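So that we are looking at the same thing, I have put the structure below in structure tokens.
The complex is shown incomplete by one protein chain, all other protein chains being positioned as in the whole.
Per-chain numbering from 1; labels A, B and C assigned in written order.
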Amino acid sequence: MDRKIKVGVIGATGVIGQNYLRLLSNHPWFEVVYLAASPNSAGKKYIDAVAGRWHMRTDIPEKFRNIIVEDASLVEKAAGKCSLIFSAVEMEKQAILAVESEYAKQGFAVVSNNSAHRNTTDVPVMIPEINAGHLDIIPLQQKNHGWSQGFLVVKPNCSIQSYMIPLYALMKAGYSIDKMIVTTLQAVSGAGYPGPASIDLIDNILPYIGGEEEKSEVEPRKIFGKVQNGKIVSDESLKISAHCNRVAVTDGHTACCSIQFAGKKPEMQEIIDIWRNFSGPPQELKLPSAPVPVMIYREENERPQPQKDRDAGNGQAITMGRLRKCNVFDYRFVGLHHNTVRGAAGGAILTAELLKAKGYIK
Amino acid sequence: MDRKIKVGVIGATGVIGQNYLRLLSNHPWFEVVYLAASPNSAGKKYIDAVAGRWHMRTDIPEKFRNIIVEDASLVEKAAGKCSLIFSAVEMEKQAILAVESEYAKQGFAVVSNNSAHRNTTDVPVMIPEINAGHLDIIPLQQKNHGWSQGFLVVKPNCSIQSYMIPLYALMKAGYSIDKMIVTTLQAVSGAGYPGPASIDLIDNILPYIGGEEEKSEVEPRKIFGKVQNGKIVSDESLKISAHCNRVAVTDGHTACCSIQFAGKKPEMQEIIDIWRNFSGPPQELKLPSAPVPVMIYREENERPQPQKDRDAGNGQAITMGRLRKCNVFDYRFVGLHHNTVRGAAGGAILTAELLKAKGYIK
Amino acid sequence: MDRKIKVGVIGATGVIGQNYLRLLSNHPWFEVVYLAASPNSAGKKYIDAVAGRWHMRTDIPEKFRNIIVEDASLVEKAAGKCSLIFSAVEMEKQAILAVESEYAKQGFAVVSNNSAHRNTTDVPVMIPEINAGHLDIIPLQQKNHGWSQGFLVVKPNCSIQSYMIPLYALMKAGYSIDKMIVTTLQAVSGAGYPGPASIDLIDNILPYIGGEEEKSEVEPRKIFGKVQNGKIVSDESLKISAHCNRVAVTDGHTACCSIQFAGKKPEMQEIIDIWRNFSGPPQELKLPSAPVPVMIYREENERPQPQKDRDAGNGQAITMGRLRKCNVFDYRFVGLHHNTVRGAAGGAILTAELLKAKGYIK
Partner (left out) sequence: MDRKIKVGVIGATGVIGQNYLRLLSNHPWFEVVYLAASPNSAGKKYIDAVAGRWHMRTDIPEKFRNIIVEDASLVEKAAGKCSLIFSAVEMEKQAILAVESEYAKQGFAVVSNNSAHRNTTDVPVMIPEINAGHLDIIPLQQKNHGWSQGFLVVKPNCSIQSYMIPLYALMKAGYSIDKMIVTTLQAVSGAGYPGPASIDLIDNILPYIGGEEEKSEVEPRKIFGKVQNGKIVSDESLKISAHCNRVAVTDGHTACCSIQFAGKKPEMQEIIDIWRNFSGPPQELKLPSAPVPVMIYREENERPQPQKDRDAGNGQAITMGRLRKCNVFDYRFVGLHHNTVRGAAGGAILTAELLKAKGYIK
């Protein structure tokens, strides 16, 4: 690859934007050249725009410090500078819908972290190992809107990655799953910055995260759905019930899952084998951020744990453990993923790599 | 009540023993006069026996400091000093079975925190609001063993109190429940002292607690069971599947529950009303430690929380919240209780109060 | 006391205001009848004004729930309703100076938690055990401003109470102290709500609290000062250097202190005896919130600790430990106090009790 693809990050000063810059600072395919944020930041060097609110554990990469931040709503500023936009703009929903669509209209490939477009029927919600095929909707999306070149894809909510690929691998192996009850123990970084007050998570847990359970129940159906008649049609066969809790963990969402199969049921060892041997398009296409293996099954009783397992596969792998019979459903297990890598910016970057490999971004 | 019942605590130097002394220091019915522990502690003043390992947040009650600790295995030492024994001995299972039985044989009423006798068919596992009727087995237990006066009752594992009374109240109102999937987020005090290493719970959760899931699934069936043919026969109609996690909370176990009714289903408001209006024998008998109300339902989204709800009813009440429809079963909710009060020493004391009120202890 | 003094709390909806209501709900001398806050809250019932932001661990006391909140800046609203105002208004400094002075001008006794007036030379900064005599300035303060009846006193910053009374007791016993280097480990509740983000205090400490070190160094000098020529003149003889850190503790500030005496030095046991035997005006006047003893010295190595010692004396006592020789100065020790009780609302209430006992409030 001689020439890197020029990339813009809009919403670059927020925590997700910062994660993009952290993860893209040495990317082999993508080169960040354009940063945009709110009007307050416009005109400032990036280092000044984030002064006092850079929250990553590593410092601002040198190469981004002096880039002049633009106003994210002035789409024309990006023209000619980049072809791919990662969106992490923090606005109210209608404004996000508008600004992301405008970037697509102006010819940019837009990969978004926001939830605004997740229910738009011609916008794919991507977990590249699962629904790479949903990208087939892009030409139709372009046609629907009269966009010549630009398009829009999004990544799902960060609460679901701990179990989506494990479930999908079993489905792909021929085992239908029709019920899952899942309880998540979610890290505070999932709430952005500042997120929960420390006084609420010292010697405490919070048994509620606004909107999270609904997203955890609805988004999987779209991701497991099919492109039909120019729409992505959700798979209604899987019923999910989610309890979402916030716990005193910096990074790493844990999910305690009980699942029931619709028809035939695999043996326990077969499940583990399916998980360990699974690979999807990112692995097959050898995408730069694709973890190999994508799923790790730990035999130890006390695993997976956020502290020890979140960084597996550079934060892109899913780690499972404690597969055992369920007294009520067929099986239960624990899944874990890194919510700000696989579950947020890292998942979006993997999606963009898939878009590049499939020829949607040039 | 003119005269208090004389009480002994065996295993008095451990954390549960300390909790007994903390909770019994001003009890209106019971007066602790006898303390026993391992041979190492025997012959020492209590204050010296626990020097450097008193872990309560309040100091050792004055009145217990100078009591000379006896060897818990020398049952004869207790003779003539007390009639009720709270057992928190820390031994291996066979030794516990033997020593607790020996105290009963020697005429003491024994109320134990240990799990050793929970599967003994003529030993009731007590949650006084639920199975006060199981005390009817005591005469038979005495007959089985040839005990003239002593007997043995135990309290259940600390993981289940967050949901047992809520479930029972619904059952008592005529609604059978046949399935529950529950995930617990359990406090570290449940593991005794020292319990989990701090390095394992800073920025982390542990998705496993040895033996806890099995107890959480099996013990409820016995508590919901019936005295039949001289045994307590478990109710096999309720299937429970439990995921037990350890989290960085000092006190207060939280349970995320999804339940399915067997036949007719109450409306949501009816459930809340049932919970709020429920009372059991401890409330009706006005036992000193009985919380009124025994169950609190909070309307706020973020409740119950360990920090704010564990001390409800002096740690004896159960707090619930977030009752809502479940996509898979009928309903889901969150329950919480104080694991070292209601779930341990406090639950045992409430049981002893019931025994006294029912005439089993004089 | 037949009749309670009628009290208003301004800034009643903030966290400090909430602490006032929690601590005053059963006060023997004071009855809260007036609540005021920002214009946003004005006209609402208190329970509605704090809906979703009541942060105490116990519920809103029943008696305050239906009080209609007034606009704190409309001083005339309080007229005739109460004679004592506890101020916890959250405004910018100039506005606080103005509003608190206006209440005093209108005849109210004002006891404030804010720092705005701490440098005003005729406003005493009160720790009742130390500088009860500073109240002598009140007539002069009234004369300076032409106030007929109202006046203004304030409580100091919450970082200093762990060592102020210990130092004062030694000074009063005739031992001058001229140098102290102190490092504090401060609880998050000291920062109000929401305070530090949880992601910044999980697996972390913050080695800086804005403005805290300056206050910790300057305020003690005024408190140890004298009323002279119509002013409170600071005692410049004690030099303090403070390092202030934020740690993952909900309540309870800890201070590691090294002190040097100016002239003669007490023996170690003498220091402990002085501390244990010390009492001040609050104890002598038997004020309702006065802790007896006011200082507790613990012999155990690992004390004082926030978890076990913050609630001593209902949060009004100071606990010390680890007194030992210092290699550089004379002695070192650890002090601890409850920052939202003794260090905030509780300290202000104790001050108001002193004012009442001394006849300044009727």
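In this section, contacts are C-beta pairs under 8 Å (C-beta built on N, C-alpha and C of every residue); 3 or more make two chains touch, one makes a residue touch a chain.
These numbers come from a predicted model, not from an experiment.
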item: Residue among C:55, C:332 or C:356 that touches the chain left out of view; value: C:332
item: Of C:183, C:283 or C:314, the one touching the omitted chain in the full complex; value: C:183
item: Absent-chain contact - pick from C:60, C:140 or C:256; value: C:256
item: Among C:154, C:191 or C:247, residue touching the chain not depicted; value: C:247
item: Residues from subunit B at the interface with the omitted partner, ascending; value: 55, 188-189, 193-203, 248-250
item: Chain not shown, touching residues in subunit C; value: 179-181, 183, 185, 200, 203-208, 210, 217, 239-241, 243, 245, 247-250, 254, 256, 258, 301-308, 321-322, 326-329, 332, 334
item: Interface with the unshown chain - residue positions in subunit A; value: 52, 57, 202-203, 250, 300, 307-308, 311
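The criterion applied here is as follows: only the chains that are shown with their structure count from here on.
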item: Far-end chain from subunit C, centres as C-alpha averages; value: A
item: Where subunit A and subunit C are represented by their mean Cα positions, the distance between them in whole Å; value: 48
item: CA centroid of subunit A to CA centroid of subunit B, Å; value: 43
item: Subunit B and subunit C, separation of their C-alpha mean positions in angstrom; value: 41
item: Junction residues of subunit A, two or more chains touched; value: 200, 203, 248-250
